[in-house]
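Once you've had a glance at the structure underneath, I'll fire off some questions.
With one protein chain withheld, the remaining protein chains of the complex are depicted in position.
The block that comes next holds subunit A.
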Amino acid sequence: MSARKTYLQPLLVFGLSLFLLLISGTFFGKFIRLGISSFYLPLTSIFNQVGRGLSNEIIFWKNLKKLSNENTELGKLLAERNSQIAALKEVREENEFLKDQLGFSFSTKNSKTLVADVVGFSGDGGSWFTINRGLDDGVSVNDVVITEGFLIGKVTVVNNQYSRVTSILSPEITVNVLDQDSQTQTSGVVTGRFNTSLLMEKILPEEIINIGDTIITSGTDGFFPRGLIVGKVDAVFDSSSGTLKSAEIGAQFDFRKLEQVLIIKAR
């Protein structure tokens, strides 16, 4: 009897399944489905969330080594990029500097130029400074040094990697200049005056020069190119004998704050 019952059991379950299949399209079948899903689907949702959480954990741990390797690679890449950025920054600063240099009236188009960093100053207030370019870079004595359209000085001493630039504030330098703002194009010669200011001399009595006029290089000495700004007139001195006038020229910037300069190769 029990054996028969055991045999019958699969048949009973099979029959029930068949019955469900037959009624699945009917209202009763849909009702059964709705009843089961109303309590079962929320449970599935919970299991789904747990599974998703576990899956994320598995993915995390699975990728941990990969992430670590990636992190190392990215670190290297970052260091490389930082180095490139630093180099580009230098280039940008150099470019900006060059742009500034080329923005003034004097054109360096036909001149060989070289950018140099100022690496040291004299202890006397600006008579000379040292730049990081030398013979190896093609720098030679008497090369003209400018910045942002201003005449700075000229190279007086050259070593292999460094050079000394004597500034126009030094009495050793003499520059032929003219008054850019004067209708008479007043000309003269400028020399440094004990590293504090410049003195413009040899101004003819009939020529007009006013305080505040801009003094630029005239280029007549065949040494400094024309158009470089030397400074502005601070004071005018008439000669008592009525022969020649002179003027005090103030430099337009602090020589001690120079960071970069442009070297124009001597022609």
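Here is the rule we use: a residue touches a chain if its C-beta (ideal position, glycine included) is under 8 Å from a C-beta of that chain, and two chains touch if they have at least 3 such contacts; residues count from 1.
Everything below uses one rule, namely that contacts and distances are computed from a predicted model.
Novice: For the chain that is missing from this picture, which UniProt protein name fits: "Aspartyl/glutamyl-tRNA(Asn/Gln) amidotransferase subunit C", "Raffinose/stachyose/melibiose transport system permease protein", "Tryptophan synthase beta chain" or "Rod shape-determining protein MreD"?
Specialist: "Rod shape-determining protein MreD"
Novice: Which subunit A residues would touch the chain omitted from the figure, given the whole complex?
Specialist: Contact residues on subunit A toward the absent chain are 1-3, 6-7, 9-10, 13-14, 16-25, 29, 32-33, 36-37, 40-41, 43-48, 50-52, 54-55, 58.
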